[in-house]
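The complex appears here minus one protein chain, its other protein chains still in place.
Every chain is named by a letter (A and B) in the order it is written, and numbering of its residues begins at 1.
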Amino acid sequence: MRQDHLITATQLSRADIETVLDQAAEIAADPQAWAESHFGSVLALCFFEPSTRTKMSFDTAMKRLGGTTTDMGTVESSSVKKGESLADTVRVIEGYADAIVLRHPSEGSAQMASEFVDVPVINAGDGAGQHPSQTLLDLYTIRENAGLDDLSIGIMGDLKYGRTVHSLADALTNFDIRQHFISPESLRLPRNVRYDLHEAGAQVREHTELDGVLPELDVLYVTRIQRERFPDESEYRKIAGEYQIDADLLSEAKENLTVMHPLPRVDEIAPDVDKTTHAKYFEQAHNGLPVRMALLDSLLGGDDK
Amino acid sequence: MRQDHLITATQLSRADIETVLDQAAEIAADPQAWAESHFGSVLALCFFEPSTRTKMSFDTAMKRLGGTTTDMGTVESSSVKKGESLADTVRVIEGYADAIVLRHPSEGSAQMASEFVDVPVINAGDGAGQHPSQTLLDLYTIRENAGLDDLSIGIMGDLKYGRTVHSLADALTNFDIRQHFISPESLRLPRNVRYDLHEAGAQVREHTELDGVLPELDVLYVTRIQRERFPDESEYRKIAGEYQIDADLLSEAKENLTVMHPLPRVDEIAPDVDKTTHAKYFEQAHNGLPVRMALLDSLLGGDDK
Partner (left out) sequence: MRQDHLITATQLSRADIETVLDQAAEIAADPQAWAESHFGSVLALCFFEPSTRTKMSFDTAMKRLGGTTTDMGTVESSSVKKGESLADTVRVIEGYADAIVLRHPSEGSAQMASEFVDVPVINAGDGAGQHPSQTLLDLYTIRENAGLDDLSIGIMGDLKYGRTVHSLADALTNFDIRQHFISPESLRLPRNVRYDLHEAGAQVREHTELDGVLPELDVLYVTRIQRERFPDESEYRKIAGEYQIDADLLSEAKENLTVMHPLPRVDEIAPDVDKTTHAKYFEQAHNGLPVRMALLDSLLGGDDK
């Protein structure tokens, strides 16, 4: 990947993706070889919304490359509270850091920010938009467990608001992968995402129930259905209950089914799944480290320092 | 100490304690010798409750060993807000870090967390439970100022809810130390702690007033009585006022009495004590640095790459 910024998964070609994943695999095999590779470089962490795993994995990825990070802190503890625009905030921060990781509630914010600064911007989630580094670690996890060709993947839960889903679905069109989307009618994939998939020639089917499609899946990617999307608590409980999995249900699945989840989970995956060989969601979270190390190394390039 | 986790003071034998304190003394004498000893290691700071000195001293301890830290941030800025379980949070974080420091409002949380992960977990306070690294720095301070044998120590204030007190009392049973507990009736040491001390053969006496026992003490360990423990403000003021010390009162004490406090203090120790030779509470806080460096070095062991 020789790009200035990482804003959306759509900007990544199959070759781009494979380059990052190959390097991540190299890093995972021998992390010590990279322990001083970006000494002296500084990564700014600008999270306008809560985050644990994305922030901590970028933080530790930079540090395990020998670099350091600087944290903008919460919105409450920053100048944003005083009414500063995002464009001004990033223009100031580019003076202190060699790259910027940005999470922001507004769709399009990362693209906008990238137009104002000269250092690389990595989109770590822009509202209901994209979250491309999550997609790269998802792809890495799929490749490690099931390969990336001639697969059936089911993506289940909140497909309407889930930005990890939108980024992943886009990226999967680069590979020979059949995509099954499983959700209640009210949380279907948005029309524009479906259109893009159609344009890209993706093999897509939509379902309202997991039952029929489960036996043919190689990968099941579960996402959280958020309480706040429903006006009514009982409606939420009813819907959410229908898109939960447990060990019993997985007895219908292929023996080598890989179950993934971007985390945090609440009740979507019962704890009894954790002990099965299907459970790869913690491994998936851990893959954030080598994948983000590879990504940072690529974006900081020879220009670091 | 060759243990995987540090959860309670009770798990520490006299030999364990002395090993850590000896190493802390070595580190204090020549910190530069350790400045690169854990280069490349990462410590995760997971504080589910406010902290200044515990968090900052673990943070700087790791950095002065040449390592780095990664901070989960406040609960408000993390995925915990989204309903993630503690077991899930630590299972994700173990993928990024080589050890985890955990403070959590629930008693038993550190023990539970340690059962889910392979990296060392250090309990930095679990509700009204334990805070063993505080105990180690307390013991270090007592040893530096008064030795650890044939001593009389008074422990005063909130003995019911104070986790530093429970950890310390447990650990003191390893030494030839007479323990005097001074508190209002309503804030006595909990029955289970008294039982454990009795079982361990500790020399324990309880008092409701400091006056009678002060002259025989070598060490006086003062703790904060918290306003929120009392339904009534006036009741709080009355009680708290009776367990405060000042320079005048200390004229009744042994000349070499060591006064300690886990800090933060509010009104328990008057500022005029700060200038006396008795005052060791800032030294005590500073001892957190070499003690936690020794502790981290021990737990990270030869596995830290």
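Please note the rule applied: a contact is a pair of C-beta atoms (placed from the backbone, for glycine too) under 8 Å apart; a residue touches a chain by one contact, two chains touch by 3 or more.
None of these values were measured; they are calculated from a predicted model.
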> Looking at A:Leu65, A:Ala97 or A:Leu296, which residue reaches the missing chain?
Replying inline: A:Ala97
>> Looking at the full complex, which residue from A:Leu6, A:Met72 or A:Leu220 touches the chain that isn't shown here?
In response: A:Met72
>> Take the complete complex as the reference. Which residues in chain A touch the chain that isn't displayed?
In response: 39-40, 42, 44, 68, 70-74, 76-84, 88-89, 91-93, 95-97, 305
> If the missing chain were put back, which residues of chain B would it touch?
Replying inline: 32, 35, 47, 50-53, 55-57, 59-60, 63-64, 68, 71, 74, 224, 263-266, 282, 285-286, 288-289
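Going forward, only the chains that are shown with their structure count from here on.
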> What angle of turn lays chain A on top of chain B when you fit their CA atoms, given in steps of 5 degrees?
Replying inline: 120
>> Centroid from C-alpha atoms only, then distance chain A to chain B, rounded to Å. What do you get?
In response: 39
